[in-house]
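Note that one protein chain is taken out, while the other chains of the complex remain in position.
Order as written gives the chain letters A, B, C and D; numbering starts at 1 within each chain.
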């Protein structure tokens, strides 16, 4: 995740980090060059590039904006849902910490809270496609075993155990929700349809503008391409909130947050460093 | 569901699997041919095809995009709600597995968890319109019976039984939610209105563009038709998330996921294969 | 509710059932005739109908589409919320059936489940404005009485009674939610504003198109009118999901579903016919 | 709230009650007169009013529609949320009535249910800015006292008391939700920005249309002004759902509904009149 103060008005135009321009500058440049070729051909080669009215191109552009905006909304919602699910995980870990305060000082509480730390870290690794030797599920099973033991021994009342088990269910729900997002992409046909239409459209755009805009056409076409390709690329990035790309969620940072919170509650003094953005990027 | 890595920039234009182009290429081609006929007639037959201003066509196109976008949003929401309901089913199955850990090793737990496997598989078959001999409801009734017996025998406390019964209620809620989606289509009149308007519009589009675009008109008309028919066809596919079409939900894979998870918890070693996409399609 | 397989491509254009065309054909025809009159006047009467640029008309048309789309979304959401509330009713009835399994075979269970059947049927009648002699509330009060008696007699534990009472609360919530929808229309001023603007707009549309489209103007105006009046009429129909109109919810069918489910659980063998669409309409 | 049957097609154009036309007719007329002045000046005074292309005006109009539509959606959502919160209040009152059935015939039940009647009536008065001598909070405190007394006396079990206390929490949540809506307007800067842009835009609109539309420009400008000012005024009205304006929520009617329902449950026979729309307005 990119974390930076909003640069000054002018500074904004020179920010590269976090911008999609790094992913699409080749395509935008290509449209610009096609634009130059089209204007040159229109003016120098007779009849090769006709002079057209821009209205039909305007229609397609507006339609495309509407559809892109719909897909962007869907992808942003996925990203935000993922963020909320991790928020639920962090919050539930703290709930469990508070709910287990009756066990303060016992080794079982340490086991319980540290298994949550494992859970958070392993969840992050799994979602990023780099699973550890043991799974997040194993960590949850470990926590469940600790609770069951305590309940059987009568050190937790039925109500206390129930509340803690429900918190573990919420941890599980958060992870499964994230896995649902990770393995259910936005229907592939949307991506394909919009991507294709956007690329074909921008490629023929200079032809539509050459007659009315002349040498301004390449610039305007490139601006349109920047907006459309940029939104397309951004939607793609947000569609996969666990991908480790620049605008994806900082899962390692979240796991560290959980770890600090749990270890501090256990009275540990050697805590990990709080997560910090490196070069404006929090991972 | 289509699962594939995003192909390279150029590769994207040659992907057929998962594209709606397979369903609409005839219609798009028809618009293209109409376009050619219109241009020819406009140029060769006097007064048959008048030269028109494209602005009114632009207006209708934008209006249509807005309405199509609304319907697409509604259909996508249905698809995503269906996905969430199946997520709830998978998650609840795992909750029940954890909640029944006190019964570990008993034949009743095996009965309980296997009835969930039946439930998931039969739910999938029912939603796809191919019900098995016994219904998903029967599987749930079976699970309820097991729980009631255990409660009566005093092997489950009232609180434990309550929690498990509530989980079964959630399983039921997930299935009924899916059935609600399956038997309540988007109001038929929407489909009809948008479909008709889109087809009439694209058919007369070449007439609107012939004067200003000339021989480019068939191409532009075909591009508009591709976007509009494509979104219409895609919305139709997402409207029925259990249909078994390419972009529908992979219910068999979900049922297998539940089965693996339940059987592993029971200590079985001969587990079914994890679901894999065949030719990019997960079913 | 209209239930029918999507007709073939061509068939779609000849479907009348469920189409809004039946409600708006007079208005669309009127716009068409006005269009013809305008073109005739423009060509034959000097200076009566001026030749205008279509751009301003295009602007109003797009603005109108955006506003109509907003209202359509609001009405569709009402319709879908109503569907969900009935889904909640059906699901809760089944939950109660399962929660009362400890009472299997007792006359009290029969009383309880049959009062739910009454509740569903009377709710439907009330929402459609044709209340029966006894109200849905009375059915719920009956169910409450049965439960209280069983609890007092010690035949239901406190926890069991609590769970059942909460289910009755949910039944009540579903009905009150439906009543909220039924007696709170979308603010009347919206309907008025959009309806008036749409009708004035379509009436003057031929004047805007006559100069650039000529004899094509009546056809294009009629197409625009079809889309706008159609969406307006459809939104109106969905706004009242209990009205008994073609696209409204099939409340009788839902009540029958509840009845079949309850009676089967009671072991009855003479069950009502499962609801079926008659002439594509499920009511 | 305006409650009326949808008038006939023609009748719709003569409805004043509930229309925003009453609030904006002066502004719309002003735009119309400015339009006439502009056309006259354009034709008779040389060079004072230039002839302009309408395309840039079209662009601003569409942008404005999109932004107005966004604000309208936000205001409508506030109005609907307020409606839902009152729905929750009415429903919870009925839940409490059913949950307190074990107390039937006792004076405490009368106290409890009548305090809910006070709560609903006073909530309405407070939200409309005309608080009574005693606050809604006092009514809730009264109800809490009654419950605590009953619990201490052992006339309500812990579980029964818990359920009733939770219902009171919901009553409180509903009121606080309404207060949140009442004292958190849509950010003032939105109102300002959209209002200013809409008014400046409509004022200069005739200048943009004078050249292409001539004497039709004032009419078209007035139609645009009607739609834009109307939506602006309507959004403003819905933004404050408790204001007592025509399209606001009928809080008195809701309070009366609660009163009738509670008094009937207490066996009272002299019930207040059911709320009725007077001159199409329910308050």
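Points worth noting:
The definition used in the following text is that contacts are C-beta pairs under 8 Å (C-beta built on N, C-alpha and C of every residue); 3 or more make two chains touch, one makes a residue touch a chain.
Note that the structure is predicted; figures quoted are calculated from it, not measured.
Looking at D:3, D:36 or D:60, the residue that reaches the missing chain in the full complex is D:60. Among D:111, D:125 or D:197, only D:197 touches the chain left out of the display. When the omitted chain is restored, the residue from D:43, D:180 or D:264 that touches it is D:180.
Interface residues of chain A facing the missing partner chain: 1-4, 6, 9, 12-13, 15, 18-20, 54-55, 57-58, 61-62, 64-66, 69, 72-73, 76, 79, 83-84, 87, 90-91, 94-95, 98-99, 101-102, 157, 159, 163, 209, 212-216, 219-220, 223-224, 226-228, 230-231, 234, 237-238, 246-247. Where chain D meets the omitted chain, the residues involved are 27, 50, 52-53, 55-60, 62-64, 66-67, 69-70, 74, 140-141, 144, 148, 158-159, 162, 165, 168-169, 172-173, 176-177, 180, 183-185, 187-193, 195-197, 199-201, 204, 207, 236.
Note that only the chains that are shown with their structure count from here on.
Taking CA atoms, the transformation carrying chain A onto chain D includes a rotation by 145°, reported to the nearest 5. Here the CA centre of chain C is 23 Å from the CA centre of chain D.
In terms of their C-alpha centroids, the spacing between chain B and chain D amounts to 37 Å. Among all residues of chain A, none touch two or more other chains. Taken as a contact graph, the chains are arranged in an open line, each linked only to its neighbours along the path.
By the contact rule set out at the top, the touching chain pairs are A-B, B-C, C-D.
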